[in-house]
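Apart from one protein chain that is not included, each protein chain of the complex appears where it belongs.
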Amino acid sequence: MEKELWKGNEAIAEAAIRAGCDCFFGYPITPQSEVPEYLSLHMPQHGKIFVQAESEVAAINMVYGAAGSGMRAMTSSSSPGVSLKQEGITYLAGAELPAVIVNCMRGGPGLGTIQPAQGDYFQATRGGGNGDYRTVVLAPANIQEAVDFVQEAFDIADQYRNPVLVLADGLIGQMMEPIEWHDVSKRQLPAKDWAATGRKGRDHHNIINSLYIDPNECDDFNSHLAKKYQLIKENEVRWDTKETEDAELLITAYGTPARIVLTALEQLRAAGIKAGLFRPISLWPFPEKPLHDLAGQSHIKAILDVEMSIDGQMIDDVRLSVEGQKPISYLGHAGGVIPTVEEMVEAGKKALKEAE
Amino acid sequence: MAVVYQKSKGLTDNELHYCPGCNHGIVHKLVAESLEELGLLDDAIGVCPVGCSVFAYNYFSCDMQEAAHGRAPAVATGIKRTHPTQPVFTYQGDGDLASIGAAEIVHAAMRGEKFTTIFINNAIYGMTGGQMAPTTLIGQKATTCPLGRTQEQAGMPMRVSELLSTMDGCVYAERVCVTDIANLNKAKKAIKKAFQLQMEGKGFTFVEVLSTCPTNWGMTALKSIEWLKENMIPYYPLGVVKDTSAEVK
Partner (left out) sequence: MTAKVTFDRDRCKGCELCVSVCPKHIVAIDMESINRKGYHPAGVTDIALCIACASCAKICPDSIITVEKFL
């Protein structure tokens, strides 16, 4: 298959079209503005809907309306805009609506910076909205994964009737890479007979809602959601490893830093250190068991977590998964500063030394 | 026997939870009857707010979506843009529409989104127990302005119909009330016209219904009708605020 050179944001946008996205609602914010820009031109060309909403709040609610009436809907934003969407996301989860949300993370907190960061891991996996809900979170490390995950996200969302977050960063959004538009696995999806499409002869009306004012009903509904999330945990865990079979130093990283880790692995190995990478791809559901089992191997002496975050956020899940089996250290920067290969090598050596 | 009046098919059989004499029940009927008489019930999709009418999805028999507080116009945009031939409406109170949802309603009107908004203006927050609304009148007491609203503290009340009329996309805005049969008939006519214009693809249509809130105004249903006539109508004049529908092709 032929490779094409694409800018990340535009590829993400094109991926949505190829996945049969019916409508996109978005708002400009750096570093993802090219997503709505691309779609403002291309969606109408495909007979699909594009609206630039008045805010990220309005955009996520437009997604809610479209998804509630049975359509494939998507929005994209960056960190401060995704903060605004948290209410909409909990409503989507509570109303059991499928939707795809793309976040090109930038530095924070607050207005932060426009440079890439990974400070929204908590927001994505713990949920910035209220209530006991989860969103499936997929973290691409390159543009190929970004376009594959965006396409799969629509199917995952429809299968489970749940919002799916594709957690990218400004690097992926802004850079250009060669990619293939290959076939992405498609799922058998149930009919959307629950959608508020207009009755059209149906013998009952459909209601899209997250209000269960009776506490027992609310409890029951939450149990239903919990069962769904359990099913997702059993079926949707994804991760990747590199050279972990004999590793003494295990580096955990996700997204673009994980790519830089690959170079650090080469340098560490050249310096006589057996280093390996464990890269979570589904951040929720997090690959707890694979990481736990790997950490338990006797050849692993120390773990180093690397993130574009000041103290780390995924590190909490790493700690939970490792369950104290091995010592864990951290390397990270916030503010759009990306950890370098040299820093990773230094930190890796230090982690091993401290473990002795 | 010939039936002169019976409950509309646009309403479910559920009992309404509203307070005795609350105008919500009346306006629900007018919307339901309008949709039924226009033959739109089977295709209609409604969006209900957060407020006393949060349970409207249990009262209308068409497909319904519950929206987050204030977001109904955005939700309706998502629905109508993807279902352009079907009737879509939002039903919102004064907190939902004029406070937290101010941006959403203004932009829906700006974009000329082709749905209909029914705005229940009872100058107070009902569901949460009687706090001040953007439409609470000067001197009117509410739980967050217990000595009466003052201009210095809270500004002058918002005239939403007039505000939205400044948007070209808003082609029809009328203010009505349901204090008596004559006004009720006018209100129904306005609501029906709003839906009619929507189906003709004219643009955003808006009906503001001045309403009573006997419980939070601290009056009987009948006394609250008097209060509305004496206090609300002078500030919020009844009638067509804007109608440019004839100019739209």
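The first chain written gets the first letter, and so on, giving A and B; residue counts start at 1 in each chain.
In this text, a residue touches a chain if its C-beta (ideal position, glycine included) is under 8 Å from a C-beta of that chain, and two chains touch if they have at least 3 such contacts.
Since the structure is predicted, the reported quantities are computational estimates derived from the model, not experimental observations.
Visitor: In the intact complex, which of the depicted chains does the undisplayed chain touch?
Guide: Per the contact definition above, the missing chain touches B.
Visitor: Would you indicate which residue among B:184, B:213 or B:232 is in contact with the undisplayed chain?
Guide: B:184
Visitor: Just checking the interface: what residues of subunit B touch the absent partner chain?
Guide: 1-8, 11, 15-16, 18-26, 29, 178, 180-181, 184, 214, 220-222, 225
Convention: only the chains that are shown with their structure count from here on.
Visitor: When the C-alpha atoms of subunit A and subunit B are each averaged to a single point, how far apart are the two points in Å?
Guide: Inter-chain centre distance comes to 39 Å.
Visitor: Flag every residue of subunit A that touches subunit B in the complex, lowest number first.
Guide: Answer in residue numbers: 22-23, 25, 49, 51, 53-55, 57-59, 61-69, 71, 73, 87-88, 91, 95, 196-201, 205-211.
Visitor: Could you please specify the touching residues of subunit B with respect to subunit A in the complex?
Guide: Per the touch definition, subunit B meets subunit A at residues 12, 41-45, 47, 54-55, 57-58, 60-68, 71, 74-79, 81-83, 86, 103-104, 106-107, 111.
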